[in-house]
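Here it is: the structure, laid out below.
Apart from one protein chain that is not included, each protein chain of the complex appears where it belongs.
Order as written gives the chain letters A and B; numbering starts at 1 within each chain.
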Amino acid sequence: MAIWLHELKLFLRQRMALPLLLLTLAVASSAVVAGVAEVSRQHDVIERIQPQQAEDEAAVAAFVTVSGDPGSAAYYTFHATWDEPSPLAFAALGQRDVAPYVLRVRALSLESQIHEGENYNAETALPGRFDWAFVLIYLAPLFLIALLHDLRSGEREAGRMAMIQSMVRSERSLWLRRVAWRVGLTYLALSTPFAIGAAIMAAPASEVLAMLGLAALYVLFWAVLALLVARLKFGSVTNAASLAATWLVLTLVLPGLALLAINAAIPVRQGVELTLAQRELVHAGWDRPKEETMQDFFQVHPEWRDTPPVGLGFHYKWYYAFQHMGDVGVAEQTTAYRAGLEARDGWTRRIGYLLPAVGVQVGLHRLAETDLAAQMAYQDRIRAFHDRLRTFYYPYVFNDVTFTMDDFARAPRWGQTTTGDPS
Amino acid sequence: MNEQAGPGPVIEIRDLEVSRGGSRVLDRLSLSVAAGETYALLGGNGSGKSTTLATLLGLLRPDGGHINVAGADPAAEPEAARRQIAYLPENVALYEQLSAYENIAYFMALAGAEPDAMRMDEALDAAGLQPEARERRVGSYSKGMRQKVAIAMAVLRDVPVLLLDEPTSGLDPRATADFNQLVTRLKQRGTGILMVTHDLLGAADCADRIGFLAQGRIVEEIVPSAGMDVLALHHRYTEAAAA
Partner (left out) sequence: MSIVRRIAANDIVQMRRSRVALVSLLILLALSIVAALTSIAHRDASDELRARFQAQADVEFEGQPARHPHRMVHYGHFVFRPLPPLAAFDPGVDSFTGNTIFLEGHRQNSANFGDVRQSSLLARFGQLTPAFVLQVLAPLVLVFIGFGAIAREREQGTLRVLAAHGVSARAMLGGKAAALGVVAAIMLAPAALAMAWLVAAGGAPILPALALLAAYAAYLALWVLAVVTVSSLFSNARSSLVALLGLWTLTTILLPRIAPDIALAANPLPTRLETDIAIQRDVRATGDSHNPDDPYYADFRAGVLEQYGVDDVADLPVNYSGLQAMVSEELTSSMFDRYAERQFAQQRQQGNTALAFGLLSPAIAMRDLSMAAAGTDLEGHRRFLTQAEAYRFGIVQQLNQLQAEALTYADDRSRNTDPEAAQRVRIDPSHWHDVPEFSYRSATTAEKLTAAAPGLLLVLAWLLAMVAAFRIAARRLGRAL
């Protein structure tokens, strides 16, 4: 056991060792601090919008209740939805900076609302966020390369190799000890700030362990790679250069080429197509005979068939009917668009099996629920919420029931479905 | 002190054949070193001196022949053989950022031993490293001082075999004399020493036997004596090297 301590002492006495470990610790810590700050900012935003939203709803209620027209209530009331960051989002902020995590919807056609974007600064989003996932995926390999590239070659070049070989009882365990300290301490410097951050955010242990496990695998991959290169018995300089070149190819070049390939192979222009088509369907509604629209709507919602017929003039039940039929009409394109996005995500996951950097990126962001899948899950929840909104307003609109202050209070609230209740 | 160091040879090489990079370097080399004996292997560049040492350390696999280092075969069980060997490379390289004590503690730990401070001092005394230098970083040491640290390790390890690779090249005459005395002292402790060198004078000064190595085998072996004609010896050496 004492030899492990000797080895540690020797390692820490090396010129680059302690500065590099401290640098790793500092970079990982600041990434965690930045991530925690960003996530609490997102929590704050979600909290901050509640009173503003309440005030807005009250203002709508004030003028709608004058007439008590349920159609106006549904038309003018925006309902807030939000997507709280998961406890682990701080470690991998992912797509949350470019996709909205707060969005308001109303009972009108959903397809014209759900694709709305957020006001973010594209220039600052372009280089990507500085979070723990970035430190792990991009920087940790470089730190490891700096510590491992001269593991054997350094001893050889210093002229100590023969003496070491003549004294050591087992060469294999010598290198094992040395690699273990280097990799172990680097991993410790990376994971300790993360673990503290996870504790602060009260993340579930199993997911924290999964992330730590992924990080361990990734760090091990680079360690093994460094050892394999060391087996080629190049000099330290060649080792460092070839490892850095491998890093470049594995974390920058190949993911870039993969992105080109995936986006070229799976175009997702259905997004634009479906919004164009949906608008045509909705607005053609104004010019179609009302009865046709209502018949189509009753196919989907037979429960309103027996309500009073729509007269000659404008009636909100007809309006909401063709709004909804706009969504129904592009359902196929919506599915295709989503399938395209999922296909892109699926291919990325497959590439993750080949490229460790991509695999870890995918894994971390899945655990942190900040990936495309999480974005789509939020949209699914918005869709479910929108259905509840329609179901809430339809009885008022179709049965011509006066909409009162109390009814505003009765409207579905997002909070009731945010956790654990997908129905 | 060590059991193996009886009267028999601690190094025995018979008909050793070693190739490097496709060409035969050692060609039926035979030699033996007894406990308490110093054997100097003399030869020019490329005569196979370093190959002999590397093979004894188990770093090269022989094509044929037989080697025995204090009961162990380096070809079959290199790590067992190395446990019997202390080795001083031509340039003793230590961890520059550690002191002499720390270097010894570390290397001894590699070899599986944990000498206390008193034993280290005894060994360093035996090796002749001045006490005031021992706490200093090895980075500031001269070649001779580094060798002394390595010798101290050999003393501490108390192994039957010491291999020396060009120990006196690059040492000034004073340091060379010091070193030769040190070798003599180690020899008296019963260590079998094999040194490879091209320093004929040094070899004549401290070796019990000298073997001339050329084209991978011993071409002549002599026992130096007090009244030996060093010039004639030198002539024979250069002839052997040229052959």
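Methods note: contacts are C-beta pairs under 8 Å (C-beta built on N, C-alpha and C of every residue); 3 or more make two chains touch, one makes a residue touch a chain.
These figures come from a predicted structure and were not determined experimentally.
Here is the thing to keep in mind: the chain we left out touches A in the whole complex. Considering A:Arg104, A:His301 or A:Arg383, the position touching the chain not shown turns out to be A:Arg104 (whole complex). Touch with the chain that is not drawn comes from one residue among A:Trp4, A:Trp286 or A:Tyr353, which is A:Trp286. Along chain A, the points of touch with the absent chain fall at residues 16, 27, 34, 37-38, 41, 45, 48-49, 52-53, 55-56, 59, 63, 78, 80, 94-95, 98-100, 102-104, 112, 115-130, 134, 138-139, 142, 146, 150, 236-238, 240-242, 244-245, 248, 251-253, 255-260, 262-264, 268-269, 271-272, 275-276, 279-280, 283, 286-287, 312-314, 340-341, 344-345, 347-348, 351, 357-358, 361-362, 365, 371-372, 375.
Rule of thumb we're sticking to: only the chains that are shown with their structure count from here on.
Taking each chain's centre as the mean of its C-alpha atoms, chain A lies 64 Å from chain B. Partner chain A is touched in their complex by these residues of chain B: 54, 57, 59, 79, 82-83, 85-89, 91-95, 97-98, 102, 105-107, 109-112, 114, 150, 153, 157, 163.
For chain A in complex with chain B, the residues that touch the partner chain are 2-3, 6, 9-10, 13-15, 158-160, 162-171, 174.
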